[in-house]
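What follows is a single structure, and I will ask about it in a moment.
One chain of protein is taken out of this complex; the other chains stay put.
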Amino acid sequence: MSEKKLCYKVAQKIFETENFASSIGIEMVDIDDGFAKVKMEIKDSMKNGNSTCHGGAIFTLADTAFALACNSRNIVSVGQFCDISYVKPAFIGDTLVASATEKYLSGRTGIYDILVTNQKFETIALFQGKSRAIKGLVIEEKEVS
Amino acid sequence: MSEKKLCYKVAQKIFETENFASSIGIEMVDIDDGFAKVKMEIKDSMKNGNSTCHGGAIFTLADTAFALACNSRNIVSVGQFCDISYVKPAFIGDTLVASATEKYLSGRTGIYDILVTNQKFETIALFQGKSRAIKGLVIEEKEVS
Amino acid sequence: MSEKKLCYKVAQKIFETENFASSIGIEMVDIDDGFAKVKMEIKDSMKNGNSTCHGGAIFTLADTAFALACNSRNIVSVGQFCDISYVKPAFIGDTLVASATEKYLSGRTGIYDILVTNQKFETIALFQGKSRAIKGLVIEEKEVS
Partner (left out) sequence: MSEKKLCYKVAQKIFETENFASSIGIEMVDIDDGFAKVKMEIKDSMKNGNSTCHGGAIFTLADTAFALACNSRNIVSVGQFCDISYVKPAFIGDTLVASATEKYLSGRTGIYDILVTNQKFETIALFQGKSRAIKGLVIEEKEVS
């Protein structure tokens, strides 16, 4: 089986286990080794006190792309430190896309950049996530084959 | 009317307008000038791929405390830059509390520290939010009096 | 005069005014709009308590690339928020290069990524700087022409 197929299976397993991203409508768009793209439509239920999209929902979208990318090689990895810069508000009805790319990976430490854009390709937020590999595989060998 | 009462009214207005924090069960515990405390019970719907609480839900709790604290003086303020350090996982059934304190405020720039703890008073995450005051009041003068 | 020439003049003016980067041997390698590359040889005077290069010296190198890049369009800009990830130690005798690229620029806010590598092209540190344009030009119009 190709590596490409493995990262798909890993992403599938993560989405089967997790509930939070799914519950707010986050869907996978693309996946590769050290890379992930997800999307989300901003619904009325995501409104913040300024009637724009809540920062927590935008963060969750970016964080989901980060989690898929840093686990894509099948080594269980957790986000340790994340930061986000909100540069433009997002509005109800917008569709946001978050793309995670691997900026650095060595030993157990990974650094990922996630860009969040809207349907007009405008930048909404920039996110950086630092991951740490822990023990174990996302998919056990018997599941892989 | 005392300042204390104003910050309560501001928080009330924010919770009336917003939907996201409420939708995942976030409730206000305490509020003061430059200070806010909120809580959330971790439900099965917040599970991540490791079966612990999704980082996005923890971030949303901390971010809500941050938003209440930086708007508490009734000057509309938005979060610009946030970072979070996850130091201990949180589990389904845990109750998390996020307390926001004002670390720096001058001109339009505010810096807030938010500590997230569980029911055993263990630290789960440390969050720092940088806010920027924009034009307008959360509650108009006529609403205040 | 081309834009290219302007960013060179801006960099020259910054190096004429400043003392700190020069005093530790930082030199400009390349400059363009929103881009800068600088280098520094690690000397014994930069040793930290572990006998490797002091984080403050590596930060100063990256910060200098950031300052040149965010001022390159001749609008005076100051660094507001910076973060650095140290991923590999640097040693006495190493030559470090820091390259700054513009990740985001809109209105008065800029976000720059700076990569610090050694002579073996190994990544030593990743730096992100957020700048804010303030009033004034680095080089007055009469100086430009």
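Per-chain residue numbering starts at 1, and chain names A, B and C are given in the order in which the chains are listed.
Note that a residue touches a chain if its C-beta (ideal position, glycine included) is under 8 Å from a C-beta of that chain, and two chains touch if they have at least 3 such contacts.
What you are looking at is a predicted structure, and each value in this text was computed from that prediction instead of being measured.
The hidden chain, counted over the whole complex, makes contact with A, B, C.
Those residues of subunit C that touch the chain absent from the view are 13-15, 17-21, 23, 44-51, 54-57, 59-61, 63-64, 67, 71, 76, 78-86, 89, 138. Residues of subunit A that touch the chain left out of the display are 81, 83, 130. Where subunit B meets the omitted chain, the residues involved are 83, 85, 87-88, 103-104, 106, 109, 111, 123, 126, 128, 130.
We adopt the following convention: only the chains that are shown with their structure count from here on.
At the interface between subunit A and subunit C, over half of the residue numbers appear on both sides, which makes the contact a same-residue one. The interface carrying the most C-beta pairs in contact is the one between chains A-B. Central chain assignment: A. Criterion: smallest distance from chain C-alpha mean to the mean of all protein C-alpha atoms. Relative to the C-alpha centre of subunit C, the farthest chain centre belongs to B. Rounded to whole angstrom, the centroid-to-centroid distance between subunit B and subunit C, based on C-alpha atoms, equals 35 Å. Taking each chain's centre as the mean of its C-alpha atoms, subunit A lies 23 Å from subunit B. Those residues of subunit C in touch with two or more other chains are numbered 83, 130.
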